[in-house]
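Note that one protein chain of the assembly has been removed; the remaining protein chains are unaltered in position.
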Amino acid sequence: MKKLINTPESVLEDALAGVAAAHPELAVDIPNRVITRADRPAGPKVALISGGGSGHEPLHGGFVGPGMLDAACPGEVFTSPVPDQMLAAAKAVESGAGVVFIVKNYTGDVMNFELAAELAAEEGLEVRTVLVNDDVAVEDSTWTAGRRGTGATVLVEKTAGALAERGAPLDEVAALGERVNAASRSFAIALTAATVPAAGKPGFDLPEDEIEVGVGIHGEPGRRREKLRPARDLAAEVVDTILTDHHLTPGDEVIALLNGLGATPLLELYVVYGEVAARLAERGITVARSLVGNYVTSLDMAGFSLTLTKADTQLLELWDAPVDTPALKRA
Amino acid sequence: MKKLINTPESVLEDALAGVAAAHPELAVDIPNRVITRADRPAGPKVALISGGGSGHEPLHGGFVGPGMLDAACPGEVFTSPVPDQMLAAAKAVESGAGVVFIVKNYTGDVMNFELAAELAAEEGLEVRTVLVNDDVAVEDSTWTAGRRGTGATVLVEKTAGALAERGAPLDEVAALGERVNAASRSFAIALTAATVPAAGKPGFDLPEDEIEVGVGIHGEPGRRREKLRPARDLAAEVVDTILTDHHLTPGDEVIALLNGLGATPLLELYVVYGEVAARLAERGITVARSLVGNYVTSLDMAGFSLTLTKADTQLLELWDAPVDTPALKRA
Amino acid sequence: MDFDTPLAEAWIRAIAAAVEKEQSRLTELDSAIGDGDHGSNLQRGFAATLTALDGLQPTGPGAVLTKAGTTLISKVGGASGPLYGKAFRAIGAALPEPAGPAALAEALAAGLDAVRALGKAEPGDKTIVDAWTPAVAAFRTAAADGAGLPEAAAAAAEAAEQGALDTVPLQARKGRASYLGERSIGHQDPGATSTALVFRTLAEVTAA
Partner (left out) sequence: MDFDTPLAEAWIRAIAAAVEKEQSRLTELDSAIGDGDHGSNLQRGFAATLTALDGLQPTGPGAVLTKAGTTLISKVGGASGPLYGKAFRAIGAALPEPAGPAALAEALAAGLDAVRALGKAEPGDKTIVDAWTPAVAAFRTAAADGAGLPEAAAAAAEAAEQGALDTVPLQARKGRASYLGERSIGHQDPGATSTALVFRTLAEVTAA
């Protein structure tokens, strides 16, 4: 394992020290592992808090700032944060209008946020939880853990953040978050596995000519393995898989997030995005907005995920609203 | 070789199609390989044009937009562009106030931009060239090709872009670019080599526990190879190497760019940045501004480069000025 | 022999030691069908319980286990943190002092109930529940048959280990492994494996 770290045990703490040094606009509570806006919103405002395992940067800490999150709770690498973090964050940023937890649907995240919500309620805070579960690679069933939350998190955090910034009340912000999640679908393909520092070797072995299709962002293997194919074919398959599940029809507008998984050169992401755009055009879908880059990563995994969110006037307007975070800025 | 591409031959063209699809705010001339702002600056304004081999994205196309570049000329992967591109770009964006070529100091880039400047002069355009040569890993001598241009390019393009946006005349913009370059030093360490699509395998082999110190951004091996050490030690060595060459003294202010080489997880970059900041503090240097992320990459190379630019009031003000490009935005 | 405060402390310390020793095996199992952190998650959590116990003046075995559970919730994260945390808190809360085999059986059953209430897993879903369920049943049966703590715990450990082994052919329906669908078949569940350690160490400390 080759990593720019001091020790596997200190990765999170050391990275938070770096975040603190790099971003004076953020307040980083290293012992409690909470990242908040250094400024305070003027009046009462619904506070948005997200969190999850580390290794997905810029998610979530990179999305803290005016117009998006009020706080982020980073867990250990690929491990959901603990309830104490979310409680500390909620107490730090609550300003009288309640708190929305944005939670990616993983057993650990769900349970830890659930315990945190209980603790917060005991302290008299009003909490709503928005569950993000957009990954069509996973079977959606009440008998299982359900679909994973991936790229849609960025869309939910951005749009709900914009709505909260405008002073919308708690239930409205939470409902918007749920609406955006329901309007979103994602699918990912990996060329290599991620190496968790504490594990010291890749989560799975992938031969030189094979890819994992429908992979998750925690180094979980995908649903199947197949031969590497040209970007054009992969893009078409990913688009088609999402469209089928999503019931999008010609004429629909989408926001498209083409996301690098961490080790994918931007040059390749653009190659894939060109093919995604071409395929969507073939299928009659209009891309109203797009975002190409590393937003929800999986450490050093090479590959990409595509998220398509069905757009409407309100969503586009919230997507376009100003935001000022380390990883997403818009005037 | 595992890459998200169609064919090695079509990488650049396919990626440009993706850039065009992803960025309606840019005009992408795919046959001529020129990326320009889709909008036109209002009055006459010094036009900034940069370019170089592809594989360093977001450099340079990602820095085209108000407040930074007017045009970028992407060459084949790791191959400087041809004079025709720079000539076409100059003709497209020149608005009566002259053109500045921002050129990284590599033999190929220098010669191709030189031929382009000759052709542009023949067409009656006024051209100045700013050469960027900030890499302290390379011996600085008139008998050699001289120092390579790396991370300082971002600083030069940003600050000169801001000055041009304010209507400064040609010579002033060029002089500022040269001043920023002279105030900048960079140094890079790689954990893995980059794989050029057309070559099909990594530029060099690096054992599991070794790193290349003083590496370039084209897959050129570095000056020496050594064992991987903790991020703290690597950061200290890089900082010290730069400070020694740069003659910075306690009390000096810098702009720090900690740049990922393409396949480095942001989590690791933050770990390194934390150590860089700590070392600079130990040495009495104040970081006035910082930027952490992938800005001057080398395809799928893992590693980082650090650029330190001695700051002063004018540079900080230009650095903070509004910019609206795909890869760098500031309100 | 009753389950008293020193025994409760010894148990937590024994789990911490076992987890430390088996960390890489747990992580390997989790790499195959999860995200490769189960070993380090538990190692971090139980290392923290040791520190927590060092500063504790326990009022009884229940207080020890409650403290351990609270610490696990605060330090582990992931799926296993809340599950083991809630389990130990529930065991602690249910534990009378002094606790004989029958009382410990009921406390362990309360731990299982807490796991199931939080995680909503059924037996056969390829989780912690698949080791914990047979362990509680074996402990209960042994206690009802008049076995002492060491015998009941040994029976529970054996049942938990068998339960962990029995997860191999199962397809996961809960937790991260469920994302793999059929590809989760043929691998032993990491959480069920760590649960087997929890019961094996109980047998060891009660036998000592």
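A, B and C are the chain letters, set down in written order, and residue numbers restart from 1 in every chain.
The definition used in the following text is that a contact is a pair of C-beta atoms (placed from the backbone, for glycine too) under 8 Å apart; a residue touches a chain by one contact, two chains touch by 3 or more.
Remember, predicted model here, so these are calculated numbers, not experimental data.
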Chain not shown, its touching partners among those shown: B
Options B:V28, B:A47, B:I102 or B:V196, residue touching the unrepresented chain: B:V196
Of B:H218, B:R232 or B:R279, the residue in touch with the unshown chain: B:H218
Contact with the hidden chain (one of B:G18, B:P83 or B:G260): B:P83
Touch criterion as defined above, residue of B:A117, B:A137 or B:L328 at the omitted chain: B:A137
Sole residue of B:N6, B:T36 or B:N112 that reaches the chain not shown, by the stated touch rule: B:N112
Contact partner of the left-out chain, one of B:R37, B:R148 or B:H246: B:R148
In chain B, positions touching the absent partner: 8, 53, 75-84, 106-108, 111-112, 114-115, 137-139, 143-145, 148, 196, 198-199, 201, 203-204, 216, 218-221, 223-224
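The rule is simple: only the chains that are shown with their structure count from here on.
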Between chain A and chain C, centroid-to-centroid distance (C-alpha), Å: 32
Chain centre separation (chain B, chain C; CA means) in Å: 54
Per-residue multi-chain contacts in chain C, two or more chains: none
Touching two or more other chains - residue numbers and ranges from chain A: 77
